[in-house]
Structures are given as structure tokens and as C-alpha cells.
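Here the structure comes first, spelled out in C-alpha cells, and everything after it is commentary.
Note that one protein chain of the assembly has been removed; the remaining protein chains are unaltered in position.
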Amino acid sequence: MTTGPRMTTGPVDARGRALPRQADPSQPLLVVENLRTHFSLDGDTVRAVDGVSFTLQQGEALGIAGESGCGKTTTALSLVRLLPSNARIVEGSIRYFGIDLVQKSDEALRRYRWREISIVFQGAMNALNPVHRLRDQIVEPLRERLDLSPVAARKKAGDLLELVGIPRKRGSAYPHELSGGMRQRAMIAMALACDPAIVIGDEPTTALDVMVQAQILELLERLRRELGLSLVLITHDLSVIAETCDRVLIMYAGRVAEEGRVSEVFRAPRHPYTQKLLGAFPNIQADRRTLEVIPGSPPDLRHPPPGCRFAPRCPAAMAVCTEVVPPEVTFGGVRVACHLYPLGSDGEPVIVGSLARPVGAGDARSTATAEPVSR
Amino acid sequence: MTAAQLQGTAPRGVRVGAGAWDLLKRLLRRPEGLIGLTILATFTVLSLVPQLIAGPLQTAVTATGGRLEPPSGVHYFGTDELGRDMLNLTVHGARISLVIGLLATLVTVFIGVVVGIVAGFVGGWLDALLMRITDFFLVIPTFVLALILTPIIRDLVGSGATEVFGIRMTLIVIVIVIGITSWSSTARIIRSQTLSLRERAFVDRARVIGAGNGHIMRRHILPNVINLIVANAVLTFAGAVLTETTLSFVGLGDPFQPSWGQLLEAARSSGAPGLGAWWYVLPPGAGIVLVVLAFTLVGSALDDLLNPKRRGRG
Partner (left out) sequence: MKGGYLARRLVSAFITIVLITVVNFVLFRAMPGSPERVILRGTPNVTQAQLQAARQRWGLDKPVFPDQFVAYIGSTAQGDLGYSFIARGRTVTEVLGQRIWPTVVLFGLGELVAIILGLALGAYTGWRRGGPVDHVGNSLSLVLYSTPYFLLGMLFLLIFATTLRWFPTFGMLTAGMQYPGLWERAVDFLAHLTLPLATVAFGLVGQYAIVMRSSIVETLSEDYVTTARAMGLREGRILRHHALPNALLPTVSLIAINLGYVVAGAITVEVVFNWPGLGTLAVEALTARDYPVLQGVFLLLGVSVVLANLVADLIYGALDPRVRT
């Protein structure tokens, strides 16, 4: 897929895409360090994202999972500073090929939006403007951000539609005339318009039925391979992550609980929260067992508990958990923040609670969500 | 916390049939509610006991001053073209305007609620018919209709000196005419709410035990639209006062019971604006603006408190 008119004399990434002049291709694609995004609400400060770090390599697919309200969407939106007026990034860095986006002014940051990092919102929402035709909405970033001529933009818009499996003719339709699945595809086409390096998917398959979900995921996977995209997938649905992502980041109450390769984390979850999440998964192959329910609810982020935020609900909580924030420790590619794995420990997973054995990654096939379904 | 909660845009809980005291307190906490209620309280006092504050209503015979005198130590608001004290006229005008407004609101809301609930609940051809009528009243210039209806009904009723709630029959006719012409927006709003209530479980439960339509409408639907009715009634009051004022201004008022609108009509026909007699225009005018403003403030605060969802077109 050819890109828009760009100078190719500057830095380029692994795909040969031109990068912003300040970019350093030897640096990792995205390094987020100690990101803190806080909201001010009715005089209180909601610490929605409170010290999140991760790295994204070129061509990688990272899934960010967690309950509603754990801060995963806020984290993703912070990357392009798409925050409401009462939210601010108060600390941390977001380095895109070495360029710290947090330090950029609003106007300077605008340049990075869509051209380097784009977002696919839930198509079922009102993410498409109801009074404009589909192809006009795809043409818009092509003309406004890439300065394509009207003719070239229309042609490319048609190409993009076909790329995601929508017949070119359907471009003249309005959003309300399309099914949920087609709207989601259209959103993907829009997200690819400026040939970004990173595509963030914010719950891209929620509110779609299972068959359509599978199609969309297949599409994303195909596009990733063909275009060499890097994906950040936000979802509470672990099965989606199991199918499409290389690595997974489990968030809880604004912080990272566990992070690592999907195969490893799903095979041997270390953090008690991850274990609970995976245990809340109905396993078609396993013998009938009652679903694990995580008692309690996430903390109020206006007044988060000191120490580990999961401690109030953790079956393995120790005294230190309510006092000291657990340090992040890495074992063989998996990062955990839990006092069960202090600095210097061997990193062997500690099975918590009544979960007799860890669930294998291949068992995560149904569409159950991370939140437990009661019988 | 959900995204909506983080941004502070999530709807606050709507407790159906919330207690009146609790509502009042919440209302007073908002600045619009506080200002509005204070103004309304002041004018309510004025209209309950006008004699106590300004003495009996002055007539051409009992006028105490000369023609169109500017404000002075004797007549704080000056006098009108008959020499009557403007303060006296304005205070009594408060009572007349507000009582007419209240009565008209009662009629309007009554008709609107009945039509709205019946149309929304019964549905079918009755709903279609009622809504056609409602839409008709929404489209036509109801003011001109009122203009025509008032003299017709007045001739019908005759010009007795009977009074209802201390208001002469000529003005009661205005009450009725306002009621007949203003009920449609209330009907639409109540119908919407009825439609959504109809689908709720408690209606099915009532049907299962054999309750008839009328019973369900009265005992189940009505209590749940009370909140909406109250908010709507307050805004209707504002509209009723404006309508009565305008009708009086074009000559349909009663010179023996001058409402604020009637006072302004007298001001105009005696040439006050052209003569610079601002004291004839300002007091009744300020009264109208303050009262309508107060009702609008309270009404929209109530609307926010009781009905957080936004209403779309139609």
C-alpha cells in the first residue's frame, strides 16, 4: 500500500515509511514511562492512570486488558492526548521513536495524530458523523492531513474501503445505512488513511455479534501482517487478546498488574488478579467447575488505598501489601507488580486461592468477558 | 468509574416521586433555584395581601394624584394618566397577573396531562387523532386564535360582575382561552413520558391482576409523571403570564382589574412612551420580567433535577 506524498529523505522505519524529522529509528517504536493521567472532578483528583509503563516494538500487537474503569482507555487516549478538558497528564513520558510526546505543545502534537498514531473507536457508537457520507469521512483526513488532491483522495478512499472489505460503491452511503460490522470496517479504513505506525483499537469488537467479531479480528490480523502495523488493542475481553495479540498488559485501578507475552501470561499467570481473571473464564474443555468470582469492586480512584490497589480484594494479601506499593519485577519476559514476587525471587508463579491449576492459553476460546458471569 | 462519570456528564439518579422537601432543598442549592424562588416568594406575598402593602386598588374616582406625575416622595412610582398611584396599581397588578397566570396554568396543565396520558397510554387511532389535534395547535399562531376566541366567548358569557377567586369574568374568559390554546406542548411531553412508562414492568403487573385502563392511568402512570408535570407547570406558568400580558396589551384586558399587561396597554394608549413617562412603563414591565424570569429559572432548574435526559425534536 503506497503512502501519501511524503519526503523520503528523512528517517524511515522498518517498513520504509517516512518518519518525522526528529524521530530516531534506532529507538523502540513506543516507550511509555511512568505515565500518570489525573482527572479533576468536583474538586477531587481521580488518579485514573497512576504510573503505567510499557514498550511497543514495531510490528507488535499489544493488548491492554482490565475491568471497566481500570484506566486502559485513558492510557491509550493519553498517547495522543485525546483527553477531556478536566484531565491532564501530570507525569511521565511517551516516547515515539525517542520523541517525547508529553513535552509537545497541543499544536505540535496535532501533527502526530492519525499520521503516526490513529484510533479505531467502537463503530457501534456515534463515531461516524451521521450527516456525512462514508467516503467523504475517509477523504477528510486524506485531504486535510495529507494534502491530497480531491481526485487522488477519492480514489484512495475507495482503495481503503476495498482493503477492509467494503465495496467501493458503498462509499456513498450514510453511516445509519450500514450495519455495525460495516461501520467498524469503515472506522478501520479511516484509521489507515494516513498510513500510521500505530493503530489503537478501543474495544473494537465490543457490541458486535460473535460472527462479525471474528471477521473484524481476522481483518485486523491480516492488515497487521500485510501492512506491518503495530497494534494496541484495548479490551476487557481476554479471548480477543488471546487471538490477536503478541503481548498483553493487565491493568488494575490505574496501574500495571502484569505484562508479558500472551502465551506465557495465559499459561502461567503470576499476579493474583490475572489468575482471577483467567479463572473467571469458562473453560469448555475443563470439567465443570463453578466460575471464580472476584469479590468486591475496584477502588475509588479519588482516594486509592495505599500500597497495592488490589490488596483489598486479594486472597493472598499480606501486611506489606496494604502499606508498600509493590515494585515491578521482570522474569523471563514477564513483568509483575506483586509482593508475592519481591526483588530477587525466582519468579515462579504462585497459585492463589482455590484455583487448582493454571488455565492454558488454548482454553481461552469463548467470548466471556474478564468480569465474571454469575450463574 | 465510567467515562461518563469521569467527565461529570452521567445522569444523576432520578428518584421517581421524590419527596417535596428534598426537592426544595436541592433546588435551593442551585443559584437559579435560589434566585427564582426568592423572587417568586416576594411576589407571592405581594399578591396575597396587596391591600396591606399599598391600600385598596385605586380607581379613577379614588385617584390620589395629578396626571402623569413623575415619581416623588408622595408617589414613589409616579401616577398614571388618571392620577392613580403607580405603586398601588403595580402591587395590585401583581395579584391580578399572578392569579390569572395560576388559573390558566391549572387549565393548561390539566388538559395537557389528560390528553398526553390518554394518547400515550391508549395508543392506536385515539393517539393518532389526539396527536393530530396537538400538532395543529402547535403549528398555528395560537395568539391570533386567542384574539378571536376571547371576544366571542365574552359575548357568550355576558358581562356580569361575578368574580372567581377575586377575578372578574372578563378575565376568567382569558384564563379559559389561554388554557384552550396552550395545552399542546404539555401534552406532547407527557405523552412521551407515558409511552416509556407504559413499557415498564409495573404496568404489566397491574394488567395481570385485572386492572382496567383508567385505573392504571390514574394510579400508576400519573404518579410517575408528577415530577415532569411540576417542572412543566412552572414553565407553563411563565408562558401563561406572558400570554395574558400580551392579550391585555392588545386591548383584551379589563380596565377595572388592571393586570400588568393592562397597565402597559393604558400606558401606550395614553402616549406614555412618547411623552417620556417611563415610570408608567417600568414598574409593571419590571414586574413581568422578574416574574417570568423567576419561573423560567426555577422551571429549568427543576427540569435539570428531575429530567436529566435531553429531549430531541418532536
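Labels A and B are assigned to the chains in the order they are written; within every chain, residues are numbered from 1.
The rule is simple: a residue touches a chain if its C-beta (ideal position, glycine included) is under 8 Å from a C-beta of that chain, and two chains touch if they have at least 3 such contacts.
For clarity, every value in this text was computed on a predicted model and none was experimentally measured.
Only one of B:V122, B:M169 or B:L242 touches the chain withheld from this view, namely B:L242. When the omitted chain is restored, the residue from A:R115, A:R185 or A:R224 that touches it is A:R115.
Only one of the listed residues, B:I53, B:V122, B:L147 or B:A206, touches the absent chain: B:L147. Within the set B:V91, B:V118, B:I190 or B:I288, the residue that contacts the chain not displayed is B:I288.
Interface with the hidden chain, as seen from subunit A, comprises residues 80, 82, 110-115, 118-119, 121, 125-132, 140-141, 144-145, 174, 176-177, 190.
Summarising the interface, subunit B meets the missing chain with residues 7, 9, 135-136, 138-145, 147-149, 151-152, 155-156, 238, 242-243, 245-246, 249-252, 261, 264, 267-268, 272-276, 278, 281, 285, 288-290, 292-293, 296-297, 310, 312-314.
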